[in-house]
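All protein chains of the complex are present and in place, except for one that has been dropped.
Chain naming follows the written order as A and B, and within any one chain the residues start at number 1.
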Amino acid sequence: MAHVTTMSSAEPTRRDFLYIATASLAGIGAAATLVPLIAQMNPDASTIAAGAPIEVDLSPIADGQVIKVFWRGKPIYINHRTQKQIEEAQNVDVAKLPDPQPDSARVKAGHDQWQVLIAICTHLGCIPIAHQGPYDGYFCPCHGSVYDTSGRIRQGPAPLNLALPPYEFVSDTKIKIG
Amino acid sequence: MASARAIIALAVLLAALSAPARAQMEEPPAPPTNKWSFAGPFGKYDRGQLQRGLKVYREVCQVCHGLKLVAFRTLADPGGPGLTTAQAGAIAAEYQVKGEPDDQGEVKDRPGRLADTFPSPFPNDNAARARYGAVPPDLSVIAKARGYERGFPRWVGDIFTQYQEQGVDYITALLHGYKDTPPAGVKIPPGSFYNEYFPGHTIVMPPPLTDNRVEYTDGAPMTVEQYAKDISAFLMWTAEPHLEARKRIGMQVFIFLIVLSALLYFTKKKVWHAVELHPKELKPRPPSEYPRA
Partner (left out) sequence: MSGHPTYQPQNGFMKWMERRLPIGGLVYSSFIVYPTPRNLNYWWTFGGILAFMLGVQIVTGVILAMHYTPQVDFAFNSVEKIMRDVNYGWLLRYLHSNGASMFFLAAYIHLFRGMYYGSYKEPREVLWILGVILLLLMIMTGFMGYVLPWGQMSFWAATVITNLFSAIPLVGESIVTWLWGGYAVGNPTLNRFYSLHYLLPFVIAGVVVLHIWALHVAGQNNPTGVEPKTDHDTVAFTPYATIKDSFLMAVFCVLFAWFVFYIPNFLGHPDNYIPANPAVTPMHIVPEWYYLPFYAILRAIPNKLLGVMALGASILILVFLPWLDTSKVRSARYRPLYRQFFWVFVIVCIGLGWLGGKPPEGNYVLLARIFTAYYFAFFLVILPVLGKVEKTKPLPNSILESVLRKGTPLGASAPPPKGVKV
């Protein structure tokens, strides 16, 4: 090990304090230096601004039509569900689902016909295709996950239901996502 | 050292003699220095001044000059004009920006949003030149893109006084440096104007400011001098929006480094104490590799 040649000085405690103080301050400085180096990789201000909430006008969406919009770089399905699809989504034994969740928890109250989902398969991230699969819901072509008209996982390797983005109805025909 | 001194003296003399050789070229005069609230190690922007400067930009300058690097949301950022997000959003909505292509592939205008930047008055430089005969520069970083020769030894002093305001001093002087009648013997081509501080003295921009041109509601004088200072301060902010954070963090870093240097100095003294006290006596150390003459 390194051999520090020192004569015994009158007050070893004072010398040690100096060494400890210097080393501590240098350590604090090194840690503080790391902060900007790591923080710079977080989303920058323009990225955060571009991820601001968006408003979507629902009136052009026909009954049974699904449109895709983007928010924060993620695809969002807005599904104008038919009455048949709504009933199929509600008449389900929730306990038997792989990821149990009633349809009412996946729509806004009084707006059952509007299904707003993040269109990213919870398995490995592909975009499921709308109006596909045995439930007329969504089908992910990558590994065969099947979702129903509520976006809940029914068959296949995906573990969870399709996620919901934060959104709210600013009027009956307009939602704000984000 | 006598011969070396003589040579040095000769060199300095030659240098000094050569300096006046250039002074008579048409270099414009150095603009007067102003007091700026953001100058110096503790400098901060004056919010009111930045808001007045923003008003001057929107009512006078933006007809010709873009600000395309400045996002509307930054108007609400700390260290800036200090608008609320709602106010910044309202200003953004006053502008029309190009939207995304719609379903038919058409690109239509839409009101600006917080995330957008100030739009340029022209789609490109050629359009600007066709209208005015010259391209009005974008003002986003103009306060850093302009300056003037400080000359020796002033630039040495600048290192200590932290003078970084060449740009804004120049812009302020330029904005009220117009003269209705140029000095005798100076010809100004038609369509141009004489400006005392512009290099070459011939500027295509017409005098943009007149007294009472912009209404100030906070009691600041509505004079050309005040407008010039306010718009310059605003342009300093557009060029350096993080100035306040920079100087604040700088002070912390500076103090930290001074304290660390002092501690390291005393540590060094302590470590070397024994060696310096008894140079001939060093405790046995691992064998070295020095079998050298």
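Going forward, contacts are C-beta pairs under 8 Å (C-beta built on N, C-alpha and C of every residue); 3 or more make two chains touch, one makes a residue touch a chain.
As the structure is a computational prediction, the values presented were derived from the model and not from experiment.
Peer 1: Give the labels of the shown chains that the missing chain contacts, considering the complete complex.
Peer 2: Checking the complete complex, the chain left out touches A, B.
Peer 1: Which listed residue, B:Arg110, B:Lys179, B:Arg213 or B:Lys247, touches the chain dropped from view?
Peer 2: B:Lys247
Peer 1: In the full complex, which of B:Gln51, B:Thr74 or B:Ser120 touches the chain missing from this view?
Peer 2: B:Thr74
Peer 1: Among B:Ser140, B:Thr172 or B:Asn195, single out the residue that touches the unshown chain.
Peer 2: Considering all chains, including the one not shown, the answer is B:Ser140.
Peer 1: Which parts of chain B face the unshown chain closely enough to count as touching?
Peer 2: Its contact residues with the unshown chain are 1, 3-4, 7-8, 11, 14-15, 17-18, 21-22, 41, 69, 71, 74, 137, 140-142, 144-147, 152, 158-159, 162-164, 166-167, 199, 239, 241-242, 245-247, 249-251, 253-254, 257-258, 260-261, 264-265, 267-268, 271-272, 275, 278-280, 282, 285-290, 292-293.
Peer 1: In the full complex, which bits of chain A touch the chain not displayed? Write them out.
Peer 2: 1-5, 26, 35-37, 39-42, 44-47
Please note the rule applied: only the chains that are shown with their structure count from here on.
Peer 1: Taking the touch rule as given, give the residues of chain A at its contact with chain B in the complex, in rising order.
Peer 2: For chain A paired with chain B, touching residues are 3-7, 9, 15, 18-19, 21-22, 25-26, 29, 32, 45-46, 49-50, 52.
Peer 1: Of all residues in chain B, which touch chain A in the complex?
Peer 2: 71, 73-74, 113-115, 256-257, 259-260, 263-264, 266-267, 270-271, 273-275, 277-278, 282-283, 285-286
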